[in-house]
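Yeah, one chain of the complex is gone here, protein chain that is, but the others are all in their spots.
Moving on to subunit A:
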């Protein structure tokens, strides 16, 4: 994936809340500046009504929309669209840098399943990543929904999908010292909530995955099951607790971390595309 790594670097090391977005109607890439103006006016109007955040703070909010062609999988994919809300306090000096209040990114990485039979007027960007205050997400989301007749829905990640993620990511080769592979489980039906955190040395996790995976580049459900079963039985041997009866709520590896509420952090630029491809797939299955 060639392209300016600086631009995609803004996606790394931030906690992104995931949404699925239905196709946008009559979204025109050439009009990004117009859309930024319209959205800016909408935000100002909402603030007048007292609906947006930061009431009482003197802020000029600037909206920018830009294309990120680096975030694309296949030729059919639409290039990603980045939305940023930045502010410059009226009190601070003129040449100070804008502070980014909120970022959102529409993207589609190998979303052929969705875009295949899409009529011309529709733009497929099924995955939306949001970072920043919820108030801004609400306002921006409303504007896009009204303007392009689309629907945003929070994208949750099931324990089943989380186990695929941890198996895939634990097997990835990382050059520098990698962080531990961590799985967090929540134990149901207890009077006090209990979370179990299971950390594995990244080399051990990779070695385990290497003994399980038969075809490099291909992963099967059986292989993921065997990987998880090995981790569960190891834990059971030591602690007599059956993790398979608990709910897997969060997974962390050197590549990325993901929480079942639909919050991800991408940590490694080399695998950024792979992670987005997986998330695009989840978003598409929520839409369909």
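As a working rule, a residue touches a chain if its C-beta (ideal position, glycine included) is under 8 Å from a C-beta of that chain, and two chains touch if they have at least 3 such contacts; residues count from 1.
Methods note: contacts and distances are computed from a predicted model.
S.K.: Given the options "Centromere protein M", "Hydroxyphenylpyruvate reductase", "WRP73 protein" or "Mitochondrial import inner membrane translocase subunit", which would UniProt use as the protein name of the unshown chain?
M.R.: "Centromere protein M"
S.K.: Of the listed residues A:219, A:260 or A:275, which contacts the missing chain in the full complex?
M.R.: Only one listed residue reaches the unshown chain, and that is A:260.
S.K.: Touch as defined at the start, partner being the missing chain; which of A:157, A:172, A:219 or A:256 qualifies?
M.R.: Going through A:157, A:172, A:219 or A:256 one by one, A:157 is the residue touching the chain not shown.
S.K.: Pick out which of A:65, A:83, A:150 or A:248 touches the chain that's been left out of the picture.
M.R.: Per the contact definition at the top, the residue touching the missing chain is A:248.
S.K.: Out of A:6, A:48, A:117 or A:221, which touches the unshown chain?
M.R.: A:221
S.K.: If the hidden chain were put back, which residues of subunit A would touch it?
M.R.: Interface with the chain not displayed, on the subunit A side: 156-160, 163, 188, 221, 228, 232, 242, 244-248, 260.
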